[in-house]
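Take this structure, written in structure tokens, and hold onto it; I'll ask about it next.
Every protein chain but one is kept in place in this view of the complex.
== subunit A ==
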Amino acid sequence: MSVVAPSRARRVTETIGRARELGIVVALALVVIPTALVNPRFVEAQSIRDLLLNASIVAILVAGQTLVVVTRNVDLSVGSTLGLSAFLTAQTFADHPDTPILVGLLIGVVVGTACGAVNGILVAAGRVPSLVVTLGTLYVFRGIDFALAHGRQINASELPDDLLALGTSRILGIPWLVVVTVVVVAAASLYMRWYRSGRDLYAIGSNPEAAVLAGIAVARRTFGAFLLSGTVAGLAGALWVARYGTVDAAAATGLELQVIAAVVVGGVAIFGGSGTVVGAALGALLLSTIASCLVVLRIPAFWQQAISGALLIGAITVDRLLALRLSRELRGRSDHDG
């Protein structure tokens, strides 16, 4: 006998895991369908493209943030990293108009990676709690941004058209920015599912002490997660320039909280160990779609924040209930020989 029939425990776990992501899709439907009924233009191609575009930047950041949160850490500096990377990318294009587009984008990625490395070293080697480290670098990176910018604002007129086209042009009707986002989310998702080092991130978040005893290179993996989060934030910064065309030192201020909200709404456990990049990206899509719906439905903008907040608390409550239910199910019946 070499095949074990799927146990109840496995079925329950899989069902609940699927239900969690399905829940976000259902929530999406619940906001989109009524809005579409009120205003049918809401589901036209251009409108859907806008919905996806609006979610893109946050969804890219969410992919990096998920890697970090799964290890029972948090990266609060992503908004500032994005801002710094966006400004330096825009400045390069403005001051050296013949910079090839790819080189310019690469500058943003390198800046972000450097910021991620700083966070990673402080957390992994310095053993400082990531909440403190990244709260500090949130201000430090933003401060550097302001110091470099000297109040300068870079406008679309100073930027090459090819770059701005990246933010607006499409392939097969899909905006390039959305394509890039899907690629980043897919890559992060596959990495976390298929690769040993990706699985190590879950192990570290699930039980840090056991990870040490199991011989996992905890410090190296944690460093890697922060590094990638920085890289992704750097890429998002370069894309921010392409999308909005106007950059100053205050770009993306406060974006980190949207990112973390999306991660949590998307079902990533805030204390690590579980959650998927796809779920988190769906969380980002849900939050930005709600914002758009409220605009269409002419609901005052301040409700948007209250609703996002309520959704966040709702998501955490659902997660908690599901976790309790799951642990009860798992304890209730172990797969004993019999």
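Brief remarks on what is shown
Just so we're on the same page, a residue touches a chain if its C-beta (ideal position, glycine included) is under 8 Å from a C-beta of that chain, and two chains touch if they have at least 3 such contacts; residues count from 1.
Please note the rule applied: contacts and distances are computed from a predicted model.
Hidden chain, UniProt protein name from the list "NADH-quinone oxidoreductase subunit J", "DNA-directed RNA polymerase subunit P", "SoxAX cytochrome complex subunit A" or "Monosaccharide ABC transporter ATP-binding protein (CUT2 family)": "Monosaccharide ABC transporter ATP-binding protein (CUT2 family)". Within the full complex, the residue among A:A165, A:V183 or A:A210 touching the omitted chain is A:A210.
Although one chain is not displayed, its contacts with subunit A can still be listed: residues 1-7, 9-10, 13, 194-196, 199-200, 202-203, 205-207, 209-217, 269, 273-274, 326-327, 329-331, 334-338.
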